[in-house]
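In this view, the complex is presented without one of its protein chains, the others remaining in place.
Letters A and B mark the chains in the order given here, with residues in each chain numbered from 1 onward.
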Amino acid sequence: MEEVGKMVELISLILFFFGLYMIVSLSLNLEFGYGGIPNFGKALSVLTGAIIVGGILNRLLIWYFGVSGDFISASSIACYKLTEIIIQNPLVGLGIFLITVAMAMIAGAIVGALSILPSAKLREDYLGVTLLAISEVVFFITYYDVRIIGGYYGISAPDILAFIPGEYKIYAYTVLAIVTGLIIYLFLERLLNSPYGRVLRGHRENEDLIKAFGRDIMKLRIKTVALGSALASIAGVIYVFYSSNVTGNAFTRVEWTFYPFLILLLGGKGNNKGVVLGALLFVLIRILIEFYKFDIKELLHLPFEAVWIQYIFFGILALLVLCYRPEGLLKEKPIYTPPIKSKLQN
Amino acid sequence: MIKVEKLNAGYGKLQILFDVDVEVSSGKITTIVGPNGSGKSTFLKSLFGLTDIYSGNITYDNKDITYIPPHEKTKMGISYLPQTNNVFTNLSVIENLKIAGYILKKNELEERMNFALKVFPELKDILNKKAGALSGGQRQMLAMATALVRKTKLLILDEPTAQLSPKLAEVIFDKIVELRDDYNITPLLVEQNAKRALEISDVGYMFVSGKVAYGGSAKSLLEHEKFQSYFLGIVDDESQIGDNYDGSY
Partner (left out) sequence: MMGVIEGTIVWSNIIVLLALGLTMTYITTAVPNFAQASFAVVGSYIALTLLRFIGLDPYLSIPLTFIIGGLIGISTYYIALKPLIKRKASIEMLMIATLAWDLILFGIIGAYSEILGSLTKRTETLFVFTNLDFEVYGLPGRLIVSTMLVLLTIIGLYLLLYKTKFGIALRASMENPSLAEAMGINVENTRLFSWFISGSLACMAGSILPYLQEIVPQTGYFLIVSIFAASIVGGLYHIAGALIGGYIIGVSESLFTYLLSMFFGPGVLVYGKVISLIIMIIAILIIPRGVTGSILWRRLEKWLNL
């Protein structure tokens, strides 16, 4: 019986992270897969979501409940007080969630637009380097300056699903993550079939062509990264609520920039279905390693933690995919506009 | 020296040259003229192996060199000087000459460099100047000097006088004649400055739309009515020029 319970928990964990990575990778696919913008600062947008919860929502709660004391302990008290209310009134929890998501999306869009602003006109390599540098610096500051979101100490986050009994909570968060992922998938599929989506792909293939059509490359890039960041910040919010605290080292470049790129490579960039598939595959491997890490360590007699093996493994996997299957599992499909479609049918 | 038969070439799917026949004889200056986009430069690049060749033959001293890579051709005594980027601008004049003889042994390199500087004494005073800081004429001379370091027999020049003043162009033309007369080098050039180039040449070809429109002695091409009318702009329908070339002269 315990085995079955463990299994269900494992599946739920996989599905939860599948939802999260689906959100982030789909947003990266919009920017990189379709728009050709190498956003090596992807982690920044996920971190933005976390900052909105840890840095803004918590401060609002502290102010609302009039809690005194230092930020970290005051946060715990304020979060506890809110949790008490949510147990009585589930709607408050859902309301707080929606408000936080809205705030995170606005902040994500602003942060995304600002981060690409200096390099929006430059070539891909400068673009990628600048985005990475900005993301890294913000990460360091939030990690080492404990006054912002608790940094390396970590900070509590309110339990927005406090009305659900403990053992079922993980399932509820899983549903929340997957549903959000699906909504974003459907939204992006529609968006990318619009004229905007076609201009975006055109921009990736040939910048000059788009210029010739009178489109402003800079505006297109800013718009795209703003949207991508807004979407990815939702993942940050859900992740923080799920773990019921904010820890600075959860938002590293490896976790939220490199892995989403790996997912794009695995699934096939420029193809949302492929990216969803890639996310599932990646999370499956990742969580299994994570789940069985002690067994792996034991089995292989590793004199070190299995997490290092995981890094080496995913690094090698990325190189292999780049080399032998750069188009991924599912190739990008050509665009069929309605006139072309009708022509093909005849 | 070099014989091109029924050459079809271009870049990828874009064919630019159609059934081109050209012959370059040793000890003679051969000049190719023609309007912009007629395939002159592409022809030179094809000789050196920088384009995609679909069919046809290129023979050099009776050897088939159609598909031989550029650096092998360098070793066989063929030098190609593109119109731009033909010297290393960050390197000094002397470094450019040294690099040109990269594959030579030390004493041989010394000897060839002295020879190149004998042909182009103008370079002697500016040996330590960066090539990027040279005037257009000096740069062209340096480019030709690097070819001499490499023991060139066939010197392929793509518009050597482009962007030079008429006076400087004259100096370059004189050098080309000197190379033929005194140093046994066979120049093959493409020129916009068509009239002047043909005046110093032995053999002339006229390209139109990727085909050879005329081939013969330089003098005959100069006097040919099609050439005259074309370069005077009287005839602007190109098909009229290209219709009566029979592939021989």
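Just so it is clear, a residue touches a chain if its C-beta (ideal position, glycine included) is under 8 Å from a C-beta of that chain, and two chains touch if they have at least 3 such contacts.
Nothing here was measured: the structure is a model prediction, and the numbers come from that model.
Checked against the full complex, the candidates A:Gly19, A:Gly108, A:Gly128 or A:Gly181 give a single residue touching the omitted chain, namely A:Gly128.
Summary of contacts with the chain left out: across B:Lys98, B:Lys153, B:Arg196 or B:His224, the touching residue is B:Lys98. Across A:Trp63, A:Phe187, A:Phe294 or A:Trp308, the residue that sits in touch with the chain not pictured is A:Trp308.
Remark: the residues of chain B touching the chain excluded from display are 70-71, 74-75, 80, 85-86, 88-91, 95, 98-100, 102-103, 128-130, 133, 150.
Residues 32, 36, 38, 40, 118-119, 122, 124-126, 128-130, 132-134, 136-137, 140-141, 143-145, 252-254, 257-258, 261-262, 265, 302-305, 307-316, 318-319, 322-323, 326 are the ones on chain A that touch the missing chain.
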